[in-house]
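FYI, not all chains are in this one, though none of them got moved.
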């Protein structure tokens, strides 16, 4: 019954999340030897102003967007 | 001091959440023999594109809405 919660910056596309949910489920099924229907994946998304490392908000440190620094912007 | 976090699909009405928060608090007070003011209930809501089972996003599997398949739609 594994429940996998992925906390990440808001802004990924539905396609990316669809792809990632499928890939993570397959990995868990294979490595833990459980049935696919037992596996739950949750995407817990955070605005960058709600995520800080080394005491600095990511909206200050990385500006808008997600993934590598500045490489991807929020979809317009 | 029990803290109850309910993770569910976004879309329930305030009335449903008011009703559920009261009912769950009463159940916890009775079964764990604690004071009502010690009990916290949190609703952690997820869009269906952020919830997957068996590797499939619920927005793909169930479409819009919540609860039983197709039985309830997001309030217009």
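By letter and in written order, the chains are A and B; residue numbering begins at 1 in each of them.
Rule of thumb we're sticking to: contacts are C-beta pairs under 8 Å (C-beta built on N, C-alpha and C of every residue); 3 or more make two chains touch, one makes a residue touch a chain.
The model shown is predicted, which means the values in this text are computed figures rather than measured ones.
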For the entire assembly in this structure file, with 2 copies shown, the number of copies is 6
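In this section, only the chains that are shown with their structure count from here on.
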If you average the Cα atoms of subunit A and of subunit B to get two centres, how far apart are those centres in Å?
22
Residue numbers of subunit A touching subunit B in their complex, please.
14, 17-18, 21-22, 25-26, 36-37, 39-45
Subunit B residues touching subunit A - in the complex, by the definition given at the top:
7, 46, 49-57, 59-60
